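One structure is given below, represented as structure tokens, and several questions about it will come after.
With one protein chain held back, the other chains of the complex are shown just where they sit.
As written, the chain order gives the labels A and B, with residue 1 at the start of each chain.
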Amino acid sequence: MSIAIFTMIVVFAVRYRRRRGVLAEQIEGSTALEVTWSVIPLFIFVSIFLWGAMIYFKERTPPRSATEVYVVAKQWMWKLQHEEGQREINELHVPVGRDVKMILTSQDVIHSFYVPAFRIKQDVLPGRYTTAWFRPTKAGIYHLFCAEYCGSQHSGMIGQVVVLEPAQYEAWLSGGAASGSMASNGQNIFQQLGCSTCHRSDTQGRGPTLIGLFGKPVQLEDGRVVTADENYIRESILTPGAKIVSGFKPIMPVFQGLVSEEQLNALVAYLKSLNPSPSGAAGGPTVVPSGAKPQETKVQ
Amino acid sequence: MADSPIAVEHHNPALKHHFVDMEQQRQASSLGMWLFLATEIMFFGGMFCAYLIYRYWYFPDFAAASSSLDITLGTVNTAVLICSSLTVVMAVSAAQVGKRQQQVVYLALTLVLGLAFLGIKGVEWTSKFKEHHIPGPTFNFEGSLPGHPDQPVDQHHAQLFFSLYFAMTGMHALHMVIGVGIFSYLLYHAWKGAYTPEYHTPLENSGLYWHFVDIVWIYLFPLLYLIDRKK
Partner (left out) sequence: MATAAITAERENYLNQEYGIKSWLLTVDHKRIALLYLLTITFFFFIGGFFALLIRLELLTPAGDLVQADTYNKLFTMHGQVMIFFFLIPSIPAVLGNFLVPLMIGAKDLAFPRINLLSWYLLVAGGILMLHCMLTGGVDTGWTFYTPFSTAFSNTKVIEAGLAIFISGFSSILTGLNFVVTIHRMRAPGMTWNRLPLFIWAHYATSIIQLLGTPVIAVTLVLVVLERALHLGIFDPMRGGDPLLFQHLFWFYSHPAVYIMILPSMGVVTEIVPCFSRKRIFGYKFVALSSISIAVFGFLVWAHHMFVAGISLYAALIFSALSYLVAVPSAVKVFNWTATMYKGSITFSTPMLYAFGFIGLFLMGGLTGLFLAALGIDVHVTDTYFVVAHFHYIMVGGAVMGYLAGMHFWWPKISGRMYPESLGRLAAVIVFLGFNLTFFPQFILGYLGMPRRYWQYPPEFQVLNVLSTAGSTILAVGYLLPMVYFLWSMRYGKVAPDNPWGASGLEWMTTSPPPTFNFDRAPVVDWEAYDYENIPAPQEARSGG
């Protein structure tokens, strides 16, 4: 379209340049023309909008069976943790062909997770989770940038996404962390912080049971129904008074300031693993023994 | 092209040189004031917007914080302001019929009421200061959620309420102070006889301003003071 207009302007400029004896023709206007060149662009714009919207819709809807990676951004680095427990700094290893969903949060200011080669970008906010997903189709190493200005070393907060062939990825995985999967770490934290005292696997506890909770609707005491997603879990741990489950008393202690972002991620991963359906983490125990005492375990 | 001689004025001393006649000047001033008030709506609107969002999200904490405000003083202040708007109208009306003495009396009353409002506000704020409800390092809100004596109020959310409370009432008070300044100026000139039935535009426009500040309070009061009061 712009080429058409440029050309028209150049043509008119040349063809209608001032010449001796040739007067300009006074044309007042033409409503028909005005309407036409308002409506046609409008149609073109609507089509572009729809096209963009469809792509966006797909981009913001992670597939259900995606592998999850938890990302904590901070000034000025990316901390990533796989479900299986591997931790990475400024680097993310993934296998070709598998959907990867990232659950992102920030420890301080707003950052943005940007991988140009994958056409994804998602702001990472403090105080809540945002998500992004991709499926790598080609092995290789791709830039990872922070795309939201975050202070001094904003331009230094870069890394790479390493996409490996599946076999190589398995090799990389097995050489990984010995500290256990995120879900098992989460279970340790769950017991160490005393959560299991009230959140038991039966319905006798002072708090609601968490088995099969993740992803399901929850009825609150004020009548609202919310979905138990990552942000709900996070809020329930940090500011439990915000949403009280129907039928329970508001006695859960506040954990704001007592758990780090990584610990929160591990707890979220653990709760996902309590779902009977195979949508949660691989590895890690699935049931909290009722009445179990907190164990002495090293918590990171 | 037709020319026209420059219009002959009534030589009202208040007519500014760039206006054709007093009517044009009056209309311009009036439109100017209305437009200015539109900008004030947008200005306060930003804060109201923030307040409404947080109130929706944190209703119980906001209700608890709100109940610590002195509803008696707030109501008195509302009455004070409404009366002051009445006295403003009376002052303008007096000017329209050329009664200088009455103008002065009503303008003075308006000033007194405006100052009373500010004084009562000062009392309220002082008590907030004593209760440690001023946001900042000394903030501490003791209380529980309404209807749930066992649930303490979230300090962050309570502080949010008070941040917005002080920002909004503070901005309103600043506008009141400016209004008091304007009306002192008007009082002086009214006493000198500057406002006549032919020319009392400053009174009218300042009156508009005063009414606007009053209306802002009339929105502030229920939103801030009357959350969930069941008395």
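Worth a mention:
Everything that follows uses one rule, which is that a residue touches a chain if its C-beta (ideal position, glycine included) is under 8 Å from a C-beta of that chain, and two chains touch if they have at least 3 such contacts.
Small disclaimer: the values here were computed from a predicted structure and weren't measured.
Residue A:Pro116 is the one among A:Pro116, A:Gly140, A:Pro166 or A:Gly212 that touches the chain not shown.
Touch with the chain omitted from the figure is made, among B:Val89, B:Ala167, B:Val180 or B:Leu226, by B:Ala167. The chain not displayed touches chain B at residues 1-7, 16-20, 24, 27-28, 31-32, 35-36, 38-40, 42-47, 49-50, 53-54, 58, 135-137, 154, 156-157, 159-160, 163-164, 167, 171.
Residues of chain A that touch the chain left out of view are 1-2, 5-6, 8-9, 12-13, 16-19, 22-30, 33-34, 37-38, 41-42, 45-46, 48-49, 51-57, 59-60, 75, 108-110, 112, 114, 116-117, 119-123, 125-128, 130, 143, 145-156, 158.
Following the convention adopted for this analysis, only the chains that are shown with their structure count from here on.
In this assembly, the C-alpha centroid of chain A lies 45 Å from the C-alpha centroid of chain B.
Chain B contributes residues 58, 145, 148, 150-152, 154 to its touches with chain A in the complex. On the chain A side of its complex with chain B, the touching residues are 239, 241-242, 249-251.
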